[in-house]
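Here the complex is missing a single protein chain, while all its other protein chains stay put.
Residue numbering begins at 1 within each chain, and the chains themselves are lettered A, B and C in the order written.
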């Protein structure tokens, strides 16, 4: 395992973003496809490993950071967004990818999810949507539809379902996509686009959990139970759906797009749309906004500012501050 | 102050729901209108005081429970929904009214807001929307638009704005309205309807904070700054907007209503809609769902079940439970 | 001891030949739990006493887990670090546990693994690999599982090879089923081979299968066939004479139930009349709540069907607030969690404290800090349980040490909560929660439900009800939300007797004093036998102070000492708040030496003891590798102390668990 850096004579490959440690997800878990896709996306983007942080929540999904030779941060249940925000705000040069479960993100972490939307900080949040709490053995996640009973539940789910796409849109995520973990190629494209988007990106990944979710399995997504036998998932880029809110879009344009989004996000059942749902280029990033307060924020971000001279003396000059309260 | 109970020869009035204690909101605060309205609504609904709990968050708004001679529960910052849920679930006979601020509900409390939507428990949540953190002296609430600078902020707000109506709809509240605190009459109607709705109701109340919100003042809502000089607020019941999703509505109907809702909820500026935005009668209540698991839930709710005989012996009969694990 | 790595960890212990310490290991999800379940049930159905200990990774499939089962004619309360019989069916279990089989013991292994390099075992921790390889190299043995087996043989262990694939094939042939299906009996085969080896009557194994898969006759039949095959195979294949242990069923057929700690607590709660439980999933607490969910309704002596409303919340903050809300209505209400979840409940506990809400929180400690060792055990949360909350409010903290206490304490917690109208934290740990034991069915006659002082507000007062009226005991009659005439306010703020917020300094003092007085009342009223218990020779000077799940192992260690004529006693502290300082001062006066035994880094109980009494432990015996203590290791340690070791802090280590 060495530092992944593209050099003049060598392109990076997914291998550069793999680690020689065993992985302990269940055989056939949808999570594998996701990390494969992330590895490929990193390579395609030619990221320097030390400038990347993969920040995980807690859950099977939350273990994903262990599988990249970058800065891998396995945080607390529901808290990947605040940790990721802290890292990115203090070191804006880093590429931040959040990886977390649906329980993590919309159960215990929902408050951060909602308020992260308000900031539009430049990072990508990959949401592992398996409809269950995997690591605690199969309880209902907030993404599980009411009335369903995956195998660990003693009775059908009595709580309603949240639609992660709707949630992301309602709170202000500016790039929203959906992937399917067994279609790695498409997921790679989504991740690349999400990382390239300069604001807060969200990817809902439909991630079968063969161990606990016996309802929405690989076969189900493949439509094996349907008369048509056709896969349930179809791709928005094969339709004329346009996810873009262009820079400077007016309110009516934004509202129009939101309505289209809503209609698409609502689709489920025999036909499930995937791909890019929203690409909002009209909203400023958090870094832009910080610059209105701290002009040299990008040049002198919190992690870079020189705070002491060689002998450890503070560089901060408090004379102005003292003057405000100076009496004699 | 006596127990408010309507008798054959006397109708209840708002007075029956007032208390003889001083109130310490700032003069002119929008909160006064809200409690007046709640008191009138209680009277109109002829509620028995002991069957009502007003559950508050923390903030100026959170103090509202002190102003009713019912069970008044002043909880923790952001936690009114979990406490309210606990009370209602254990004693389903009670009428529960939540009263809390915008910071309380969509800042620190956002996670509960989101997940309460999944349950559709029969209670009413009155959301005091003043766009600031009143009690901590005027910081930005999550409802404050980006770029605005109410007087306590040292610089314009750099975080985005959440739309409470959108939020409530996205997560599953089944009755959603908006009021304006200086129009008490309309607020009374809204509260009555919200309480009568058998599921989770949400009322966004535009609540001027004369002390800290110098932008959206009574005058502003009255449209004094507009060329027209007309009030900004208009009422949906004066339009042909229909908030109802009827019982048994199909998916397409639901989606259609959501789109209409979205369009209305998005309106802001010179014309601000208020009134009933959503009245969803198609979703089952949490109590209905619990009954699928515990048949006698309504007759023997947690607070009523007889758990001991006169001599304190448990009524629970564990023989079946022991039998499952009995070896010899 | 720090570098005693892959090596036998204890003196060889003599355990009677008619009892057995058995271990089965395998990858998570491969049926290890089922195997252990069959084994334990077979033994328990034969009237034997069973003690099971489960170790597993925070993982769903693939990582190593194992089960230790001790079986005896007398009750057993602890596992052994070393076992007499080990069953493995893949590489990792053999590599990890061969070293823990005692001289004269035996192990089963899968034929196909012999050539496997230790280095190539997928999930074996690097540290463990390195140590094992070094151990084998030192002894000139090949660094393969073959080397491991050879070492075992050199240490006097019988090694029995089994070709599980072949056995599965024969079973498939015999039943005319596909091998994939037959392969599901691998764990049954392994268990049955163990039981065949100790010549245990196979009818109990049949019965066990019926218990495990009630009503699922096809599966039972297939497994019965597997049992027969295994018994046959052992008889035909092995020389069993070298392995002397034999297990005979017991004549006595006292009633016994076999269950784990999570279940015991759940049952205690049901018995106590709990009607509401909120929870957010977290190991090792989840199983209690999911058990309750699966037993949401049950019969009731009054004819009506009883029930517990179990609500899965969005997080632990919601769980604690919801439970508190429910408790206000008079419902007996609780939530269950472990360290990280409890950490999130701190603010909610304070609210319940100042509002005098009878709230029960069941806290299953696991390895920490932070996410720590989510599926391992530690007694690390005592400090937090005692101090969770800013400023001060009275709380009862109650620590159970075994399944019986877990049951009765779970029930008692509600009495304390309602009597003292405050937060009760019932502490257990992972090792109790996943420990299985055969115990007499719990006696509901021992439970009396006391609901504390409930107001009857219709007695004619005017205005709001003085819910928080200062009293001498600190306890004020409480109206339940919904009672006519009982209206008052509740607030996290300091308040008047009506519950209205106040900042008046005098009222503040009154309320603070009123609340804290409840702790004195509780200290006065709770019987000393509930506060602490003494085991062993009460007159002994050699005194062990401990709490919680260590009890079983300590008591057994004391018995071993007693057999050698060494007197010792254990003082088990059960109520941590109000801390029984005065009682302990008296009891501990003659202690010499005083030895704190705890499964945490710094001896938390010992520190709390000193905080309250000034008494310091002379020695501290601690274990913080996330695994429970074994009786015999404690026995050895106590001997070392009796022999006059200089060490004041002795860390129990066992790299092989």
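Assume a contact is a pair of C-beta atoms (placed from the backbone, for glycine too) under 8 Å apart; a residue touches a chain by one contact, two chains touch by 3 or more.
Everything quoted here is computed from the prediction, not taken from an experiment.
S.K.: In the intact complex, which of the presented chains make contact with the chain not displayed?
M.R.: Those shown chains that the absent chain touches are A, B, C.
S.K.: Just name the one of A:47, A:84 or A:126 that touches the chain not displayed here.
M.R.: A:84
S.K.: For the chain not shown, which residue from C:369, C:440, C:538 or C:590 touches it across the whole complex?
M.R.: C:369
S.K.: In the complete assembly, which of C:31, C:147 or C:339 touches the absent chain?
M.R.: Looking across C:31, C:147 or C:339, the contact with the absent chain belongs to C:339.
S.K.: Have a look at B:50, B:77, B:118 or B:289 and name the one touching the chain we're not showing.
M.R.: B:77
S.K.: List the chain C residues touching the unshown chain?
M.R.: These residues touch the chain not displayed: 5, 57-58, 125-128, 131, 317, 338-340, 342-344, 346-347, 350-351, 353-355, 365, 367-376, 378, 380-381, 383-384, 386-393, 491-494, 496, 501-509, 512, 516, 600-602, 607-608, 610-612, 614-616, 624-627, 651, 653-655, 657.
S.K.: Contacts of chain A with the missing chain: which residues?
M.R.: Looking at chain A, the ones touching the missing chain are residues 1-3, 21, 48-51, 53, 58, 63, 65-66, 69-76, 79, 81-87, 89-91, 93-94, 111-112, 114-115, 290, 293-297, 300-303, 305-309, 311-322, 325-328.
S.K.: Considering the whole complex, not just the chains shown, which residues of chain B touch the missing one?
M.R.: On the chain B side, contact with the omitted chain comes from 22, 24-27, 58, 60, 74, 76-78, 107-108, 110, 133-137, 139-140, 142, 152, 154-155, 159, 211.
By definition in this document, only the chains that are shown with their structure count from here on.
S.K.: Centroid of chain A to centroid of chain C, CA atoms only: how many Å?
M.R.: A distance of 38 Å separates the two centres.
S.K.: Could you please state the distance in Å, as a whole number, between where the Cα atoms of chain A are centred and where those of chain B are centred?
M.R.: About 32 Å, centre to centre.
S.K.: Touching two or more other chains, which residues of chain A qualify?
M.R.: 78, 107-108, 110, 142, 155, 159
S.K.: Do you know which chain C residues sit against two or more other chains?
M.R.: 296, 314-315
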